[in-house]
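Every protein chain of the complex appears in place save one, which is left out.
Our next item is chain A:
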């Protein structure tokens, strides 16, 4: 602010030329002064656009709940921490202790890395390591330096995969790495640096073994890791598995990024090697524990190192100023054992990614993704799958989506016709085709082309609708997996699933019929008229879901009608508004002409008596035997059928009990549990 006291001696400066001379100028300083005096602690002056975001961005300095920059360690900078000796190089002048401490740093970094993968910032996890923040300091310590360098290169590669894939959500902090020394010249050489360190230690290990055999006292020509010859072999082993894990993991990350999935096979070998090294790391724990000072050990649930000793060289609050201006997020590091478990799961998920047959058939790709999702993979493997599937807008960076869809539509005649693809295939559908027909109807040779357009267009429409319903169905069952539905909504959810599934089957059958008709033209007409009625087992499996959905929906509706249970609250709104759950589907008009009233209509007549007469759950048992036969070679599908049968059987029995007791009986308690299937509930009947 300008000096507020205006003296009469000096004339006020002339106004800038942009301001009209006619304006009268007054000194606002006294007014501002008075306003400042009036402003109490906790008050502010704001404009009209002041938002909740603005209000919440204000932080109270020195409030530990809000101020993430508040000093907890007492260090104002990394340099100060280093001067204070919290990250010495070498880690100890005692060479045995130096190796022990190096292993602790490696292990703690491993726990930090897993914690980062699980959704925290790099700054608060891996980069709490001062050795990593000031890597040049470690150049005299080859083991630590090579380890830190390859870890940093790996972090950089993983950030790049996750940013490319964009499978992370807006709330994820994973890729936030501002201000961190994540990349440095020479990191490309990290592998060769690590290899030479590994080679030295491996030689030392061999020498140890040879010495044990020949009982020689000295290790000629080799420099030992530390001073106690009895421990040398175990320390070599402990270091080697950690360094080798880093090497193979780096290979996994780089191989998976190779274009067109060319590195998958090699990546898979490195995944297997990583898993081997992980188990060797676990094996080294007993030795490291036995060597560490017991008084410093932490419990297994919280300790972040194999030895149980807290590592040197870390300061959790040093990077707090690099974080966004927000209250500090609590970071609870995974324990070393949990980190091992995390990496085992990560590697198993990556192994699934590596097992991709790079199948160009869309159905199989979708199936692969659905199967992959079942293991609930974390962010990193999801990102790797995404970058494998879509590169440069093409499937595996190889097949144009246009070709993939052509193949799915089985359109051999047209695939080659690039002009056709450009003009009609992607751009124009349905209505446009009709317009074309009208406009060019006169011209004979256009008509020929146009007939083909019509056929393709129809097929494409059917195919698109089928896949849209498939997505809609997945959208609905995702609600169960995310726990978004309450029991009072189940009735409507299952009804919706039933409607979507019916449509899905309908489109599927249309598509199959269309391809058959096409195929038959070339063959004999009379032979296989019976085949038209037989649809593939995938249709029959959907039929089971239809029966389960309709059965559950009607059972819940009957319970509502007859026992007054599973009612939706009606204080502020009605069931109609709850229907909003399906808002996204409704906006996409999926399915068409389906409204809340269609649901009301079918639910209002539901009764237990009718349900026992036409028992959806019984019907399922008529379908499953033939399904078993056709899925005989697919254990996953067989397991699914078993689950379906269990849900059907439990609900059939529950329905019988309810029917015998009477739904209106006040002692009857019905609840729904997902004990046999993640999406289809089982009714549990109790009497109080």
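The definition used in the following text is that a residue touches a chain if its C-beta (ideal position, glycine included) is under 8 Å from a C-beta of that chain, and two chains touch if they have at least 3 such contacts; residues count from 1.
Definition applied: contacts and distances are computed from a predicted model.
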*Absent chain per UniProt: "TBC1 domain family member 2A-like", "DNA-directed RNA polymerase III subunit RPC6", "N-acetyltransferase domain-containing protein" or "D-lactate dehydrogenase (cytochrome)"?*
"N-acetyltransferase domain-containing protein"
_Hidden-chain contact residue, picked from the options A:400, A:484, A:609 or A:684_ = A:484
_Among A:44, A:93 or A:213, exactly one should touch the missing chain; which is it?_
A:44
*asked:* One chain isn't shown here. Among A:272, A:514, A:568 or A:653, which residue touches it?
replied: A:568
_Residue numbers in chain A that touch the chain omitted from display_ = 42-44, 50, 52-53, 55-60, 63, 65-66, 119, 169-172, 324, 326-330, 332, 482-486, 488-489, 568-574, 576-584, 586-587, 595-597
